[in-house]
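Before anything else, here's the structure in question.
Shown here: the complex without one of its protein chains, the others still in place.
Lettered A, B and C in written order, each chain numbered from 1.
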Amino acid sequence: MSSKVTDQSDVISPELMNKVKPAKWEEVPLVLNNRSFHWVTEKICGIVEQKTPTWWWWCFITALSIASFTGLGLVYLVSTGVGVWGNNNPVNWGWAIVNFVFWIGIGHAGTLISAVLCLLKQKWRTSINRASEAMTVFAVICAGIFPLFHVGRVWFAWWLFPIPNANAIWPQFRSPLEWDVFAVSTYATVSILFWYMGMIPDLAIIRDRAKETWRKYFYGVLAMGWRNANNHWRNFEMAYLLLAGLSTPLVLSVHTIVSFDFAVANLPGWHTTIFPPYFVAGAIFSGFGMVLTLLLPLRAIFRLHDLITEKHIHNMCKIILATGSMVGYAYAMEFFIAWYGANSYEGFAFINRAFGNYWWAYWIMVSCNVICPQLFWFKGIINNIPLVWIISIFVNIGMWFERFVIANTTLSRDFLPSSWGYYSPTVVDLFTFFGTFGFFSVLFLLFIRFLPLMPMAEVKSVMPAADPHGGKH
Amino acid sequence: MNIKYGVAATFNSAKSLFDAAGKVREEGYKEWECYTPIPVHGLDAQMGIGRSKVPRFTLAGGITGFCTGMLIVWYMNAFDYPLIVGGKPYFSMIYPFPVFYELTILFAAFGTLFGMFFLNRLPRHNHPIFEHPSFGRTGDDKYMIVIEVEDHKFDDEATPAFLKDVGGKSITVIREPVN
Amino acid sequence: MIKQVTEETLVNGKRYWKSLDDLASKPSFKNWVEREFPEGASMLEGVQRRGFMKLMAASFGLAGLGMTGCRRPEHTILPYGKSPEELIPGVPNYYATSMPSAQGYTPLIVESHEGRPTKIEGNPSYIPNGGGTSIYAQASVLDLYDPDRSKSSLKRSEEGEDSWDVISSDQVKDDLVNLMKEGKVAILAEKSSSTARKVLSKQLIEKGVIWSEYEAIDLNSPEIKLGSAIGIDGGLRLIPNLGKASRVLALDCDFLGNREPFSLANTRALMKGRKVLSAKDAKKMNRLYSVESDLTITGGVADHRLRLESSQFIAFANLLAAEIFTIRKSGTNAEIERLQKRGQAAETHAKWIKECAVDLCTKHKSSVILPGSHLPEEVHLICYAINQVLGCIGRTVKYQATEKAATNLLSLQKAVLKDEVDTLIFLGGNPVHQASSLDWGNFSTKISNKIHLGDSVNETTSFCDYHIGQSHYLESWDEGKTWDGSAIVPVQPLLAPLFETISDLELLQVLLGSSQNTYDFVKSLHEKRSSTNSYDDFLRLGIEKQSPSYYSKEISLLELIENKEELPEPPTLDNLEVLLIPDFHSWDGRYANNGWMQECPDPISKLTWDNALLISPALAKMLEEKYPTLGLLPEPTMLNKNGEIAPDAANFDHGKQKAPIVTLSISEDQTIEGPIYVQPGLADCSIIASLGLGRSNVGRVGKGTGYNAYPLLGSNFDRIVSNVSIEPTGEFETLANVQEHWSMEGRAIVREGNAEEYITDEAFASHMGAESHSPKIWGKDQEADLKFKAQTTPRGNSSYDHPDHNYEKSETPGLHQWGMAIDLNQCTGCSACVVACQSENNIPIVGKDQVLRGREMHWIRLDRYFSSTARDGAELPSDVQVSFQGVACMHCETAPCETVCPVNATVHDEEGLNAMAYNRCVGTRYCANNCPYKVRRFNFFDWNKRKTDELYKGPLGEENDPLPSMGKNPDVTVRMRGVMEKCTYCVQRIQESKIQVKVKAQRNALLVTGKDGGDIELSKDDIKVPDGTIKTACQQVCPSDSISFGDLSDPESEVSKLKNNPRDYSVLGYLNTRPRTTFLAKVRNPNNRMPDFASSPHAAREYHDKAHPAHHEEGDHASDTIKGEKH
Partner (left out) sequence: MRNLFPSWVNTIPVKVILSLGIIGGTVTAGITYYATPKYTRVGYQPTQPVSYDHSFHAGQLGLDCRYCHHGVDKSSHANIPGAQVCMSCHKNIKADSPLLAPIRDSYFGEDTNRDGILSEGEDSNGDGSLNQGPAVPWVRIHKTPDYVYFNHAIHVNRGVSCVECHGRVDKMKVVHHDKPLSMSFCLECHRNPEKSLRPMKEVTNLDWSLPNSNPDNPHLDQIHAGLDIKNKWGVNPPLSCTGCHR
């Protein structure tokens, strides 16, 4: 691993430096091995331009067949009724909403990486943001399936949108589900815009390199006639910055609003003010988990070690560690407030979470979300890529269970003991959910096949050669 | 038949382009453009261009979104068909805030993207610059300055020479075919 | 463009006429059509005929509305009082009739839409029932539209055993006449209180027909036993008059429930004496003692309850008699000594008996002892003696002289064995299934013609070779006595038989060779009886008073009980006793194919679609020890062990009750198999088995439900069976239990207090629950009157100002503000409201599988909680108090469900109703989640359209038989899949009443004043619905008037007064949902001298223990905590 040690003393007043005697700062470059611009272009365009690898076809076909589970499940659901799922009274929301929150949570990392880290000037984000944004868009699409199809009469789901009609009746804006409609659709739209906008210069590069006619036209149309002109870059950069600025509150608001689905309800265990930050932290947590899950194999397959360096992985592990601890804190705080609030219904809801009918789900959640990421304190573990990958999968599992625990323990045992019940999913639930992983993979495979995996211009601009002053500060 | 569009000069590094751009500006050229594989830091100032106007579109979009949100909520839930829902007021600035908020962001985002497109006059798939034989390299690792014929200081001989002077390589005249 | 309506769809109306459509091709249908419209020519004869014709015309004209085709009977039917002279399509008609049964005819008013009976109500002219009906009467309308009922008569085909030929009713009549001619006819009838049948049966007996009667659950037997014990000719029927009773002791007698006759009147009378609206009432409140082996709803109401095995009641009665005789200084020493000696086995309960006796004696003349009908003769006799000594005969109880019993099944058997019978006609009933101890095989060979008249094909049909379809009572003419003999009530048909069936009277008429039709016959009976009232008046009122004779002679107990046999051995855990009870769902099996009954949860066990062998926790513990792998009780969890929540009474595997199946056997051939279910409150060594399910030859609904306990019913038909052994089979059954958890967990949901507490603190209920120590819900308006609160929804502590209940964009508040008050002290848990609501509101049946998945659709459910302070860790308690709470949509003013609906499908109207617009619902189910009361029900499938067992096949599944749709209420939308539904406060009744009042006021104004337009002035009072006009279905059916409904903006309305009662509280009031349905706390009236006295009800103690653990100490701590609350 190459690194260079810079001495800052020549920049800052030497007298002061002598006094303070700062430690030597080891600056790890974001692109290793002194790669050139051209190398970056070749590497990333090459992935798109190469012949479709066989493994891709195998993965694609497998993913497609898994995705068909969702398709079949939904056809059966719509033709027969929500009863094919395991939902009941009192647990009227079963896996559908759990899956929705799970996917939408995953869909947070991409925007977070491209927007929040952009605003925070975290340059290491450049090599991972494109793929994460793609992941966001696809996860949001997967997420959108569930609230849409969980309704009893899907064919009337358009009533949730403010469309004039002969019945002269409108949506109801006090409902968190209505807020969800706006939040999720805005999030999906803005994520797609952001993703696409960022891709335009890269599409232009592929267009300009293209040999086959279909490529020329396909990428030509998508690139919108981008010309790399400074005027373009100027507006582009400003727009990018603004979109980042807009996406940051958006990404925070979306999971906040999703958490309102629970927090605005009056059920014990749901009706808590801690939900918005807790959900956002959880979303970032699961999102980074998924980014690692996806990028580590990609890094290996496409030999991207110079672009996705160990620094990237370490940074992501640190974020997972931080958000995992936040989530753990939230779990503890919920218990504390339930006890401190002295509301017996609330108190019971939490005791029941940990020791009641779904205790196993609770402890799976705690071990995956709170205990597992603590391993990232250890250097030996974050340097062990396969282990990081496995932990990232545990993070995803844990976060699914978190939503399951929140949704189901509360509903299954709420106010009146007479209506306590138990929920267990059916085969249709299982298939529909697992199918979405296939669906997600299909989209992601198409993405890595046809679209630039990394923003080339952005990667290049964090390389030393991008400095108009010749690398001298 | 061809129409002359301008003269292009390529540069190999951001630094050489940066320096050259400063000279082009000092020379008094107005209708010229730099083509770079990356947004070069500080090039705007070097070229003598101001701040981008995209934020104005963003602001307009945001305000529109906020007002639209408020208007639809007020119209639908308080004016056209007020219904008592959970004992909550027909209209309030508080309960539908998520809707205002999301619409503000949505419209602002539209404003930003479409503002960027508008300011960049995109999509424009046909442009004389594409006629430059090695234009493709500007996306990869080459830098280029193009001075247009339109410029009042443009001169068929002086301008290419000037570009060469400031360090430009492979000076090329770009011609746009007309049919 | 709309598709042109085809001729066929128009004539046949909506889809649900398809059954008739299908039948149209059959000859039988053509016959009806011809019988339907025969009077065309004679239509101008009279007013009624004309009305009839108009109906026909209109019903055809409006076929598309889904109202047509149903036949009207051939004879005119006379509308009840409020019915108009002529029928107007769209306006329901009401007719008085009654429901026949062996336990007396129940007077009814039946609502009919265009000739289709849709809803059954009690006839308020019959005072004892006060307009209430039993759950079975409510459900009986569904039997009329049962697709599995007999649609014709059948004869076993010569081709083979299992094939049957359809025969016409003319053929049936010819065959019957021929058989009569051949002679040697015997009839085995189910018991009946029909006076008309009695007349015919006498005539038949004169003609030499052997007339015998059989009933598996024979509630006439006690009267016969008592009559013969006392030695009189005929029976002596105990008729309680509980309105006058202040102390009631029930000896294994579920006189409020389904096991005893007259329960409606008993409920009404007893609960009236328990109505407490002030401290003064509480002092006069009656007290109920119940000694029982099973936990019945009577035991649930009881202030003191003692668990005792049924076989031990002889001893108990003897000891009780001894105590009472001693206190009352009645009877000789010898008598008392003998009673004491015979009562020795009950010594363990001596203290209980003594204090109870003292209490009964202090209130002598107004106390009463009621023995259970399954108890032996001796108990009935002793009870007569005690009632006599207490001086209550003629006051709180009357003994009515009844006729001798008809020949019973055993005598018939003798006659058959003597070859005296060639033709045996089963008149209704199902004796082959029920009297399984009889040697039916032998019967079969002895008799050549076996004929069964039945409403459907059953096990007795399989025994016979001739089945005659029996008409439903809503299709027949008849008349009969009420149980107390105080009235004769008519049975008049609401429609002519839907299918080719005949009534029992018609059959008897044929046997008698009479050509008179039943209408003329029944009418002639009436004319013979009364010359003053016309038959039409009789039908209109639906009741005719009678004065039965009563018996009140003194008896001497000593002589009568002298030579009684040995007392039965007390049962032990190795030598168990079984009490056979009628099943809640199917009674003796007759409602086994009634989906509403099957799905209505048993009030105590909360089981649907099944019965179980109920065992006590003590027995369960023993079984667990003996068979450790049985899995009867769940492993106690950590939460159970540290008292966080009570342990479940059954193993719930993924929410589905997994019950081990056991074999109960008396002997080799008398064994049954059934699932066991641990029921707190049972006598330790009693097993409760219910008769009536587990039928082998039954329709699609009843198939596969429950187990059959009839094999335990021995040849003496004694329902107490001893010496039973129990053996697990190792198999399991999944039971559809709608309530998994039995404990309230110390939550102030059902609030209870003792009468003494209530006298000192009328507002005890408001000192419970989180709202008692949270900021006032209505803030500064806490003390404002109900009207103000209802109309304006005061802000309270909310961050929002709530909109008033005004008309849209106006300052005018809604004309009424609807609200409901449920007096928990009046509710016995009979569950009639559940079925009444189902019938009124077109609530679908979902089937056992869906109930298991927690998807039952009942809009009102009856929550049943057990409470006990003697709970020890994870042990199930044996002695429990029962609390019932009817929970339906509370119509919260700040409804949590409304806020979360994204499409405005559930909103409030200006009169405070929580409206549910099905057609706007997209089905997010968020509202159901957010409802703290969990009263919303989701249509997970197309329950109405798809067959229950084909739900998962989706569009490929078979559609439901359309026949039951004929019983649907046309005023209520039939919901499709994917929408939410819930209680609407019977909004269809509200709207109809409002419309009627306005229409009437408007027409009156025009007619009376002659003015029109702006000259007419109507005041608000003119167009307001008067209090009491609107009754919700649950309110109307309730025999104890525990539900009140009305206008909260009218301070004089009954519901306003109840809500202003200090006992009134909101469930989960602290959530600030402001429910419009509130509850009046339950008041128990225990005797502080009793050994099991507790100063506060268990439920209240559980609450205080949990809410104020610091106060936890043994003894009388409840009053401390109440005082503590007030500080």
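A few notes on this one:
Here is the rule we go by: a contact is a pair of C-beta atoms (placed from the backbone, for glycine too) under 8 Å apart; a residue touches a chain by one contact, two chains touch by 3 or more.
Since the model is a prediction, treat every value here as computed from it, not as a measurement.
Shown chains touched by the undisplayed chain in the intact complex: A, B, C. Check C:550, C:807, C:952 or C:1070 against the missing chain and you find that the one touching it is C:807. The chain omitted from view is touched by exactly one of B:70, B:83 or B:103, namely B:83. Considering the complete assembly, chain B touches the hidden chain via residues 81, 83-84, 123-128, 130-136, 177.
Taking the complete complex into account, residues 164, 166-169, 207-208, 216-217, 220, 225 of chain A touch the chain not shown.
On the side of chain C, touch with the chain left out of the figure occurs at residues 1-2, 4-5, 7, 10-11, 30-31, 33-44, 53-54, 56-58, 60-65, 84, 88-91, 807-808, 810, 812, 815, 907-911, 913, 915-920, 971-974, 984, 987-988, 990-991, 995, 998-999, 1002-1003, 1006, 1012-1020, 1022-1023.
Here is the rule we use: only the chains that are shown with their structure count from here on.
Comparing chain pairs B-C and A-C, the larger number of C-beta contacts belongs to A-C.
Taking each chain's centre as the average of its CA atoms, chain B and chain C sit 78 Å apart.
In chain B, 81, 83, 85-86, 88 are the positions where the chain touches two or more neighbouring chains simultaneously. Counting partner chains per residue, chain C has residues 896, 899, 901, 904, 907 touching two or more of them. Residues 81-90, 92, 94 of chain B are the ones that touch chain C when the two sit in their complex.
Contact residues of chain A toward chain C in the complex are 76, 79-84, 86-93, 147, 150-153, 156-157, 159-160, 167, 169-172, 174-178, 181, 261, 264-267, 343-345, 348, 351-352, 355-356, 411, 414-424.
For chain A in complex with chain B, the residues that touch the partner chain are 36-38, 41, 162, 168-174, 176, 178-179, 182-183, 185-186, 189-190, 193-194, 197, 201, 204-205, 208-209, 220-221, 224-239, 242-243, 246-247, 249-250, 253, 257, 260, 456-458, 460-461, 465-470.
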